[in-house]
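Attaching a single structure in structure tokens format; questions to follow.
Only one protein chain is missing; all other protein chains are in place.
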Amino acid sequence: MSDPIRPSGRTPGQLRNVSFQRGFTRHAEGSVLVTFGDTRVLCTASVENRVPGFLRGKGEGWVTAEYGMLPRATNTRNDREATRGKQSGRTLEIQRLIGRSLRACVDRRALGERTITLDCDVLQADGGTRTAAITGAYVALVDAVAKLRGRGEISRDPVHGAIAAVSVGIYKGVPVLDLDYAEDSDCDTDMNVVMNDGGGFIEVQGTAEGHAFRRSEMDAMMQLAETGVAELVALQRAALAG
Amino acid sequence: MSDPIRPSGRTPGQLRNVSFQRGFTRHAEGSVLVTFGDTRVLCTASVENRVPGFLRGKGEGWVTAEYGMLPRATNTRNDREATRGKQSGRTLEIQRLIGRSLRACVDRRALGERTITLDCDVLQADGGTRTAAITGAYVALVDAVAKLRGRGEISRDPVHGAIAAVSVGIYKGVPVLDLDYAEDSDCDTDMNVVMNDGGGFIEVQGTAEGHAFRRSEMDAMMQLAETGVAELVALQRAALAG
Amino acid sequence: MSDPIRPSGRTPGQLRNVSFQRGFTRHAEGSVLVTFGDTRVLCTASVENRVPGFLRGKGEGWVTAEYGMLPRATNTRNDREATRGKQSGRTLEIQRLIGRSLRACVDRRALGERTITLDCDVLQADGGTRTAAITGAYVALVDAVAKLRGRGEISRDPVHGAIAAVSVGIYKGVPVLDLDYAEDSDCDTDMNVVMNDGGGFIEVQGTAEGHAFRRSEMDAMMQLAETGVAELVALQRAALAG
Amino acid sequence: MSDPIRPSGRTPGQLRNVSFQRGFTRHAEGSVLVTFGDTRVLCTASVENRVPGFLRGKGEGWVTAEYGMLPRATNTRNDREATRGKQSGRTLEIQRLIGRSLRACVDRRALGERTITLDCDVLQADGGTRTAAITGAYVALVDAVAKLRGRGEISRDPVHGAIAAVSVGIYKGVPVLDLDYAEDSDCDTDMNVVMNDGGGFIEVQGTAEGHAFRRSEMDAMMQLAETGVAELVALQRAALAG
Amino acid sequence: MSDPIRPSGRTPGQLRNVSFQRGFTRHAEGSVLVTFGDTRVLCTASVENRVPGFLRGKGEGWVTAEYGMLPRATNTRNDREATRGKQSGRTLEIQRLIGRSLRACVDRRALGERTITLDCDVLQADGGTRTAAITGAYVALVDAVAKLRGRGEISRDPVHGAIAAVSVGIYKGVPVLDLDYAEDSDCDTDMNVVMNDGGGFIEVQGTAEGHAFRRSEMDAMMQLAETGVAELVALQRAALAG
Partner (left out) sequence: MSDPIRPSGRTPGQLRNVSFQRGFTRHAEGSVLVTFGDTRVLCTASVENRVPGFLRGKGEGWVTAEYGMLPRATNTRNDREATRGKQSGRTLEIQRLIGRSLRACVDRRALGERTITLDCDVLQADGGTRTAAITGAYVALVDAVAKLRGRGEISRDPVHGAIAAVSVGIYKGVPVLDLDYAEDSDCDTDMNVVMNDGGGFIEVQGTAEGHAFRRSEMDAMMQLAETGVAELVALQRAALAG
């Protein structure tokens, strides 16, 4: 029997331990601490009864996201973005991705003139923070919408289906699922895939870190992503039923 | 027997439940989740082998602090400071206070040319976030210094004594200890007191929110602060012994 | 007879020469050059017929302050904050203090939907700029309100009582009043005290610069502050009667 | 015979007219005006004999990109980013993509301690500005490197292979190549694909604008991208031979 | 016969080749590529149906300008202003000059509540970018206004007369017209003159780069400017008739 190639000893198609702690903080309409192994992200969903200027008076709502990382969520301390006075390109890119992804499962007309802001703050990072954030933010979003419906503020459920995300990559020549930091910093290709519970793709973002990847490698990664997201959606469902 | 006047049912001189969870995250040299009732602040101490420009080559270290609040740590969502592009005056004021307070117990020469940054991030707020931050940051600082000593990087302990902080105020005419949000938002006077374990004062910052406070009220608040800080120092000691 | 310990030869409880030059500039509704010895601060009070967003339509006014220091008000030139593109934490802290202090003597309902901005610009600094600013801004505020009343714009005087501020500290082991720069840069404790003319405390901000201060030292400083503010209030009154 | 579905009358797998005008401006080491139909991007490559701090003294070079759009490159005027004081998230995302893509064909050791900055400025936009920018920047990069070699500054060619990019999407249910603005603003899926001349993938970024896309649609899009990039590489080669 | 003193071989009173390419880009209401020798500036005129706050409801329009230079328009690459996060003092000065100059030929009441923004972006610089920008922006402005009139949006022509600009200077002791970069970087005096087609002066901005200039030199420069602007106005007229 061969040695495992992954530093964590996981098989190529194995997710890390994933958990969702709902109601992690008490003020937000939805508040979920999601963990993908040692990656821990606090996702809160906040509802406000107003919409951005470009939607005012149109009877539609908005879903947006902001992403942050505590300065010492990582191995070496990063500058605090509030202190530097601006968000990095990486941060902006990630929060745009989270926002687009979650909007893909929301009927904004059913939401009415409300904004739901998904704040995803990384307390501890070990690779895959953006995919954990999307997967956790979905649970927070569902909780927030349930609260709105419980209060009778909206009648029709604006959330249709489920959204989850996972990373895939080529690590030491092998396609693997859900890369941790040790793998992520040493892989040839890193791809983030966002899908819905119907097997449809919402976002695919792949980057060749080392050599370019072949079409066959891409196919293998897509395959892993499909099974990984299916597992994540089942875990979301279980957490929401809990 | 009279009804309690405090919304929480506490007696005037009673602290909230205070706890310190050491090792809350794994990357920082010191990482403590401190809770004062429903106020939860993650305090990390990060060590870097460099000092700010004004200290370079002087053989002394530096201790500084940064403070942040997650956007939905509070009842209504606040703008993310990284998005607005600057820290508010309140944030700057608090982080300056935390830094000054902790420097009061550090022999910077014994620390050597290192910077310890205390990041205090409020996960959930219910009043007294700055005093909880100072009290928790002390524990994180001690843990970080112990790690440096364990690695043999420094020989002499740069931390002398202990530092803790608590708020006091006049609520419905009565001097009370450790105000929670319900009290803080409806009190006449709010005072933050930072002391060391020898009963010395490091910082006193009092503000009349409603009517001006009398000298006798001030004396009563100082008295409460002295007993409160003594209790907090004992709790820090117990947590560090744990 | 012992030598004076203070560099200036003042006795421990002696203020510097304090003066108020009303009408120092001609455009502002109130314009006062206040001097505390060599500290010179130009305080102007500007009235505008609008209020910040959070007060609109509530029938109340607002009083706010801004603080600045000319680049060469001090011994070595400081960067101009407008050039650096932001105000320092110290500046924000001071202007927040001035604003809170002055609001403590204003009936904002009697002021009506107006904003009075107190601009305190330090032309020359020799310690105690924030206490001089508060003490001078009060005189400018009274002048501005008198102008409004003279024009018949408001009927009831919105200013009740007087506000003044002074610093106290422990210098070479002795509690002293109204520290100048030579004392301030070499003292163990520095405390700024804002009071009203009824002997009530508005703000107390004390910092141990060297060793922590004892309760008895604090009491001695408060005592000095009480007599110092009483003198300042008398000087304000005389200036306003002039 | 059926009507063409594309507004431009192109067949699904047809590129727009693509041209490269080398030496468009005279100062830059490489200067190329690339057009993809009505999209016109000026790509300059500037060589500087220094590297960013993190590479200093390592004997390696750096390739980076900046992207901008003239305010009236589009149908309605956009705010100038220099005036607003910051680059948008979209801009940062695009320039990070261009930089990563071009670094994939550069041997940074052969480049030596030099930085090549690829400035991609959109003079006129009609969809696909980022793929045109990557495709044109490659030609400017080759020209700049040729100049360095001509001057004898570097001995070994640091550019290996070629890089080109194209967009693909699902428009009215049909997979199409190289979307123009009319298609881009009305499509279900938009995907940008960066490849090398060996058929390897460098970047894949796909977004479901309308409904989620199926695996089979993804495969069809990848197929179109492969043939499209192959054509672009041939056009680059012809232009460089010109 | 003496050698020419100007590096370009031009006579002292000779303009560079000047051309106007109208309709250079397709989206803007007016779009002109102006060249003064090797200086190439893209001037677009964009019409928006709103005015700045200070003009709202007054029945008047506004004309404003923005100026930019592509990073490699010059011999060595300049930082992109959007990346640095602010426009330089030079840029602000130039765009204020362009705006003021063009407003001098516009009847803002006839324009109605519209804003015309003149974006002047330097694609390639060889001295005199601001005078080329003003001269080209005038042509773009006339084209934009013609479009508004063609659509029947305004009845009366808001443009009266013509505006053009040219630089003059003292180069090697000789007054010369329309300095190129080689002359500009080595001259004693540089003066930019904006005039209308009636021979009236709109702006005169002269700077002694080396020694101070005498009144007689000033007179000689004004003389050159008058003839230069007259030529430019004729060229504008010809281009607009084309």
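Per-chain residue numbering starts at 1, and chain names A, B, C, D and E are given in the order in which the chains are listed.
Criterion: a residue touches a chain if its C-beta (ideal position, glycine included) is under 8 Å from a C-beta of that chain, and two chains touch if they have at least 3 such contacts.
The shown structure was predicted, so the numbers you read here are calculated from the model rather than taken from an experiment.
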item: Partners of the unshown chain among those that are drawn; value: C, E
item: Candidates C:5, C:55, C:110 or C:123 - the one touching the absent chain; value: C:123
item: Which residue of E:15, E:104 or E:164 touches the chain not shown here; value: E:104
item: Sole contact to the chain not displayed, among E:15, E:106 or E:191; value: E:191
item: Touching residues on subunit C - with respect to the absent chain; value: 25-28, 31, 38, 40, 42, 44, 46, 48, 66, 68, 70-75, 77, 80-83, 85-87, 91, 117, 119, 121, 123-125
item: Touch list for subunit E against the chain that is not drawn; value: 86, 89-90, 92-93, 95-96, 100, 104, 191, 195-196, 198-208, 211-215, 218, 222, 226
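Assume only the chains that are shown with their structure count from here on.
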item: Mutual neighbours - chains that touch subunit C and subunit E alike; value: none
item: Distance from the mean Cα position of subunit D to that of subunit B, given in whole angstrom; value: 51
item: Centre-of-Cα separation between subunit D and subunit C, whole angstrom; value: 59
item: Multi-partner residues of subunit D (at least 2 other chains); value: 86
item: Touching pairs - complete list by chain label; value: A-B, A-D, B-C, D-E
